[in-house]
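One protein chain omitted, others in place.
Coming up: chain A.
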Amino acid sequence: MASQDIIRRSGTSEMTPAAKGRNSSEKVAKLFDATKCNGCKACQVSCSEWNDLREEVGSFQGSYQNPMSLSGQCWTLMEFHEVMESNKLRWQFTHSACMHCADPACLTACSTSGAIIQHANGVVDFDSDKCIGCGYCASACPFDVPKIDPKDNKAYKCTMCSDRLAVGLEPACVKSCTTGALRYGTREDMLFYSQKRVEELQQKGFPNAGLYNPEGVGGTGMMMILHDINQPESYNMPDNPQIPLSLTLWQDWVKPLGTMGILATAAVACLHKITVGRNIVEEDQPGYQPPAEEAKQEEEDDK
């Protein structure tokens, strides 16, 4: 069965786009409201349950956060950020997982046809069967999300439970959220809801409350409501995530210029060989006779 809902496929020429006949589905989004999260880790547990992930038990690192970072066996992580403000300590929780960028750098960087795909609903998904483990996605992601699993040398990350979405269910993390901090729906609905929620927060004494939906990556399929949108770093989120300059240079400049260089060299070489002809040492040709005068001269030299 052809995957009719794929709108973008890594390593594929724009001249041969993926099948677009049936992609009328609406863009979806997951919304994480950091102001409602209490760090219960239900999202992290349900993610590993649904996706059959079992990260090895690590050792205590001075934080409730465990493991300390995303990995091939941990696609959703509850991050515990300790923030000191006016001599008061508080936690800020980040539901850390793939942001599902509208313009995904990982997909642009991928070295393999169709190993990274974007579905019509906006979800960015990895096809692990095709992945070759080059790690280009991991170096390109502005959120440091994709991780290579040492067990099989393949890249993994949150799929937004694309298998659940395909049959009309919500992502496992959203299903299990105990406080309603995680929501899932059409992107339009999530934007509408977050606007109301941000206004509410601003009235309740958080004037800088706002929606984290960075434009540098075309907006994200996971958006975050933060109590202070001017300090996303306090949630360990980049202030202004961008598609890396190195990636743009590589894909948009080095590739076409390099291709032109290769073809031009080949063309000049062929033209040169055809027009100038063979460059042979006449003396070495079978049956070569030195010109008469030269031969005479040589005979004289010999004498």
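The rule is short, and it goes like this: a contact is a pair of C-beta atoms (placed from the backbone, for glycine too) under 8 Å apart; a residue touches a chain by one contact, two chains touch by 3 or more; residues count from 1.
Definition applied: contacts and distances are computed from a predicted model.
Going by its UniProt record, the hidden chain of the complex is named "Formate dehydrogenase subunit gamma" among "Cytochrome c2", "Formate dehydrogenase subunit gamma", "ABC transporter ATP-binding protein" or "NADH-quinone oxidoreductase subunit H". Checked against the hidden chain, the listed residues A:Ala138, A:Leu169, A:Leu211 or A:Ile229 yield one contact partner: A:Ala138. Interface with the hidden chain, as seen from chain A, comprises residues 10-13, 109-113, 130, 132-136, 138-141, 144, 148, 150, 153, 244, 246-247, 249-250, 254-255, 258, 261-262, 265-266, 269, 272-273, 276, 278-284, 288, 290, 295, 298, 301-302.
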